[in-house]
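Every protein chain except one is present and positioned as in the full complex.
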Amino acid sequence: MTQTDTQPQEKQFPVLEGAENITIDNLTARVKKLDEEGYRLLTATCLDRGEKYEIYYHFDKDLTMLHLRLLVNKEEEVPSLSLIYLCAFLIENEMKELFGVKFSGLFVNYGGRLFLGEDSDITPMLKCVDC
Amino acid sequence: MKSGILGLLIVMPFIIGILCFFLRNDLVRRFLVIGNALALIGASIALAMSGNGSFTPPHEGINWGQLIAIGDFFLLAVFIYLGIVRKSPLIIGLAALQTAGLIWLEFFAGIHGETSPALYGDYLSTIMVLIISIVGSITTLYALPYMQEHEHHIHIPVSKQPRFFMYLTLFLGAMNGLVLSNNMMWMYFFWEVTTLCCVMLIRHNGDEEAVNNSYRALWMNLIGGVAIMGGLVLLHIQHRPMAFQELIAGGRYEGFLLLPIALLCIGGFTKAAQMPFQGWLLGAMVAPTPVSALLHSSTMVKAGVYLILRLAPAFENTFVTKMVGIIGAFTFVAAAMLAINQSNAKKVLAYSTISNLGLIVSCAGINTPLAISAAILLIIFHAISKAMLFMAVGVVEHNIESRDIERMEGLLSVMPFTVFIMVIGILSMILPPFGAVISKWVSLEATAKMPVEMFLLVMGSAFTVLFWTKWIGRLLETTPGKPTPKMEKLPFFYVLSFVFLAVTVLVLSVMAGPLAGKVVAPAVMQYYPAAGIGQAQMNLINDAGSFPVLSIFTVILLAVIIPVLYLRMKECPGSSVYMCGENIASSTGTAFRTLKDSSSEMQLSGYYFDHFFSENRHIPWMNPVAVILIIVLIGGLCF
Amino acid sequence: MANFLGAVIENLFKKPATRPYPFTKREPFKDARGLIKFDGDKCVYCGACSKKCPAAAIRVERAEKALYFEPFKCVTCGFCVEVCPKDAINQEFEYRKPDYSKSIEKYGPSAVPAPAKTEAPPSQA
Amino acid sequence: MSSFDTSNIKSPWILHYDTGSCNGCDIEVLACLTPLYDVERFGILNVGNPRHADILVITGAANKRSARVLRNLYEQMPDPKMVVAVGICAVSGGVLHNCYNVLGGVDKVIPVDVYVPGCAARPEAIIDGIVLALQKIPEKRKLLKSREAKTA
Amino acid sequence: MSTRTVIPMGPQHPVFPEPLQLKLSLKDEKIVDVAPALGYVHRGIEKAAEKNDFTQNVFLVERICGICSFIHAVCYCMAIEDIMKIELPPRANYLRVIWGELHRLHSHMLWLGLLADSFGFESLFMKFWEIRERILDILEKTTGARVIISACAIGGVRRDISDEHLQEILTVIDKCEKELNGIIPVVMSDTTVKRRTVGVGVIEKEKAIHLGIVGPVLRASGIAQDARMTGYGAYKYLDFKPVVEESGDCYARAVVRAKETYQSIGLLRKAINQLPSGDILTKYKGNPGKAAAVSRVEQPRGELIYYVEGNGTKNLERVRVRTPTFSNVPALSKMLPGMELADAPVIVLSIDPCISCTER
Partner (left out) sequence: MFLNSGNTVLIVFMAVFVAPLIGGLLMGIDRILSARLQGRIGPPILQPFYDMMKLMSKKPISGTKIQIICVFVYLVSMILSLVLLMTGQDLLVMVLVLAMGSIFFILGGFSVKSPYSNIGAQREILQVLAYEPLIIFYVVAIYLKTGSFMTFKVFELKDPLLYSMPLFVVALIIIMVIKLRKSPFDLSTSHHAHQELVKGITTELSGRHLAVIELVHMYEMALLMVLAMLLFATNLWIGLALGLFCLFATIVIDNITARLTWSDMLRFAWKIGVPITALNLAVIYYFSIIKK
């Protein structure tokens, strides 16, 4: 884990094969479309990329997976998918809690107390700077 | 001597009532009410001591019969007036019907109340007089502080207490008159007086609901009045005596001859709020609590069951007896079932009253000596317990501003004394060795040979246990580890009535054997060959079984006292309750931690089984069934 | 209901399936992954096992020529056995017995032949 | 041993709680109740309620939120009570030693009487562990009595 | 009557083998509202997996979950093998299927037993668990441990199964099948069991996808979805067809799992008969490179997904685990309201909750 010393460049990180890039602005529209096409939301994976979060949304239809890749600055709010796929609320709450990702329009908000208790560390999944 | 006692019992309350109305002074009223109560209690005891006998008021000076007739017309006029004010053709019609009957009887048929004796106090009447005068008087005493508080609560500018106490005392007089009348015309008069008092008391608060409910009470009771009037007219047409004693002594009747008696019974059903006439009694709970206590325990509804019980020997072993038994048993089950869904304490009490009256009616209908004994025992114990319960609910209502049973959760730690009384009251309704259960035992043994009634009775008893237990459960709910509650401060008359009634119910329960042997059995044996019930030492026995009252009482008493003493010596360590490991120490002691690590109050509530027992679900079939049963009763006699 | 009636009645007349465990013990299966034993003589204190142990149950003091093993941390995965270059680790078929305390075993060259418990179990007497 | 001691040993009721285990040990605890191991032979019942329980059987490395629950449960058990930590996780944390949300070993939260190693702890080991715990009961009772006598 | 009962159910509760809290609002005993609270077993394994050596992680991920533990290891290894481009020997693939299906078998029996227990059918519970012990015995014989078998390794498997043991597996599953024939009908047709499961906790087909449910729960709602259909491992040679039920209630879920036990027995027979000989482990060198891979397999409870990213060192950049129960939990909030309190345990168990892998 040496790359955390310098400003992390986006290209330093591997990109999942076949992932489709997406931005905050067209995320909801794209996901709505996927929903109409009958995709299932499998899960989302969040990665700490220094200044940014990289979030993969994994979908599946007829045994083929589709990955959406979203890069957002840490301060930015990500629109919640929980109104399209109800099940997203748990995934997003987890990201919010473990990584500190901000979401707008969360269906059920556990307020960072889904898995962690009062005496736990906050956002424990972030990469430690002195690691 | 006798006339003095009767005067005290019947006439004095009328006079004191009127005095209460005109002497608008709190202190004077207080003395009048207390004096009235003392006099009534004394007189009733004196009456009981003097044995049964007849009495016709002296003719000199006043023509009592005419006076009664004038009173009748006056009352009917009042009813018609009320009907006009309400613009209710129903009320006007029912009152007019009675007026027509009365006019025919008085002016065309030429009866002048000359049956003799006009008043007759047998054992049954004496028992009724005792209940009315003692429990009723206690209720008036309870009403003294209650009405003060009540008017304070609802912010009334001008006190309406004079009117209130007038009707209250009048009521007692009328009831005494009713149960002592031998002449049916007299009975009819007193009957209508109780109707009037009841209606006026229900509408006492004057708000819309009260007024509406009072009109409902009026027309329902007028139906009863019409039935009675019909019965009287019919009796006259059939050239039969219009006096109870002679009617009963006249032997057993058949078929059409039973019709007047059946009509009188229907009159009784209305007053006793039997299905389908239960509506008015439920509506009556809008009245101030002393009124409810009075209506449900010693007066009004008891007039209904009294009438049926009085007539019972006249329809022994007939079609009427079968139907009355079934109608009563049906009411018993149906009302108990409906009570389960209620969380309004007064409504639960009301349904319970209806249900118990159903049981009494049913016993009267079963009409064996044992059943009649059961009915009398029930009347006695129900009166005491119910008075106690209503009074306690009234006190609670003034303190927590609610009569919702759910709001009484954990009341034990706020008002231990009142709750104690309430619990005694409830337990006295459902648990051996209390009197009500002894009576129920007697009635069960009495019905064992009547499959339908027995079946209904068993079901009803089960329901009864359900709603009462639920209620006490709410009251007793306590949080472990809380300090022992302090006794609350209550006005003297509250404490007096509570203690008096609680002690009475306890003593009478323990004395159930002697009570049955010395009081109930003679009352039954007056009209039946045997009593079916008796005492063996302190035990209550009948032909088929025996209730070892004293031994059960002793054992249970010890079972309560020993742990109480033991716990007094040994403080049990307080600990928070089990909440799946997430209990937290909070001020309430009953919070648990839940999502987001936040704390949440645990809430508990009783079950109401909306799906199974709601009024909406059952009333629509219960009322028609009850109506059909009554139609069958009448129809069966006509055809 | 009737479906299961036969089964329960059959059970009633059958010998119970229960293994009378503490009274008669089953032979452990061959190749069962039981407790871990070190051979202080074979060991060269290279520390490979310690690095790979997923449960951090082994500490090797190279200088001291000592190996500290905490059996109450070991998850009996057998990974150390796999990585040891000298076959100094032996996994027995027996499982470890419960105890009142968590002991630590110290191994070294044959000066200390048997594993010594460094922590006396408290209040057992 | 008094007859009370005997009956204490012959009727251990257990409460099982999972403070963050992987399920492996949980199911082995459950398996103890099933026909092949049938711990009811020793009078063991799984009562599921701390107030009725004598032995608290814990599986799993203490998670921070669970630690609070564990303390509550332990407090709600009547004396004399025993604690048996089942599985390496409950004993010391095991593979989870470097996880941020575990305290590692339930003895960091409440006193533990018997440690049952194994990942997962085998039913036989669990039975052994409970038997070991039972042997400690008379001693605990004596201790409790002397403490009570002191406070009285 | 607006009063409600609000009570906690869990974390410590005898019907839940694992801690989970449902804050229930009841009217009488009808559930009107439910709020699940989690976090009683969250350990932080994803983070620990970043701190560990990637070879150690095989043992760590196994301990995410103690029942389908082997399958976790398989999924993790598949992701690493994908990153490192390791080709598996065919025998290893088959062995993974054999152990995987043995796990499914014992897991489904375990679940059927727990379901029986959730409605108080104790003897049925006992029977299922008695039969299950046979599978555990054979697992112990072949791998050396009953529960956490640690048989999987990157590049293949750690142990081979001898022919003698293969024969034994066949006899054991024959015996199991015979015994299951006696009790599976109880689950499928007993009046009292049906009374407690039919129409309870229904999830309609249309709602299923938005609730995100997976595995037998999804299949019970009429959607044929099973990660084994992708043919990973040796499944592509085994002619796999998923079990599907339509009614979407607890009964359907029980039936799906009951039928899947038979299916697993069939797959086992086939796999053992077709088992090729040869190596069981491919040797590899170095550390996972800078690449990411997603792998998915079917656990007894549904599809399991791993996202693994390497960075060229022996530590990994990220290990993301999406477990089936994590996907099934949101559906609980739709299944419970309107049911009776007594149904709550049955419904919660019907998704076969594995809180330990949900929270990791």
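Read from first to last, the chains carry the letters A, B, C, D and E; within each, the first residue is number 1.
Here is the rule we go by: a contact is a pair of C-beta atoms (placed from the backbone, for glycine too) under 8 Å apart; a residue touches a chain by one contact, two chains touch by 3 or more.
Quantities reported herein were computed from a predicted structural model and do not represent experimental measurements.
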Which displayed chains the hidden chain touches across the whole complex: B, C, D, E
Sole contact to the chain not displayed, among B:Val11, B:Ile45, B:Ala109 or B:Leu476: B:Leu476
Hidden-chain contact residue, picked from the options B:Ile103, B:Ile237, B:Ala544 or B:Ala585: B:Ala544
Residue, one of B:Ile16, B:Leu218, B:Val301 or B:Met602, that touches the chain absent here: B:Met602
For chain E, residues in touch with the removed chain: 5, 7-9, 13-15, 29, 116-124, 126-127, 130, 190, 192-193, 195-196, 340-345
Residue numbers in chain D that touch the chain omitted from display: 3-4, 6-8, 10-11, 13, 34-35, 38, 40-43, 45-49, 51-52, 54, 76, 78-80, 141, 144
Interface residues of chain C (partner: the chain not displayed): 1-5, 8-9, 11-12, 14, 16-18, 20
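Throughout what follows, only the chains that are shown with their structure count from here on.
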Taking each chain's C-alpha mean as its centre, the one farthest from chain E: B
Centroid-based (C-alpha) most distant chain relative to chain C: B
A-B or B-E - the one linked by more C-beta pairs in contact: B-E
Where chain C and chain D are represented by their mean Cα positions, the distance between them in whole Å: 21
Separation of chain D from chain E, taking each centre as the mean of its C-alpha atoms, in whole Å: 27
Multi-chain contact sites of chain C, meaning residues that touch two or more partners: 17, 54, 75-77
Two or more partner chains touched - positions in chain B: 581-582, 595-597
Chains that touch, pairwise: A-B, A-D, A-E, B-D, B-E, C-D, C-E, D-E
Residues on chain E engaged by chain D in the complex (per definition of touch): 11-14, 17-19, 39-45, 47-48, 51-52, 59-60, 63-67, 69, 110, 113, 125-127, 129-130, 133, 136, 145-148, 354, 356
Parts of chain E lying in touch with chain A, wherever the complex brings them together: 38-39, 42, 44, 46-47, 209-213, 225, 229-230, 290-294, 296, 303, 305, 307, 309-311, 313, 315, 317-318, 320, 322, 326-327, 329-331, 334, 359
Residue ranges of chain A touching chain E (in the complex, touch as defined): 1, 3, 13-17, 35, 38, 40-43, 45-47, 56, 58, 63, 65, 67, 84-91, 113-117, 124-125
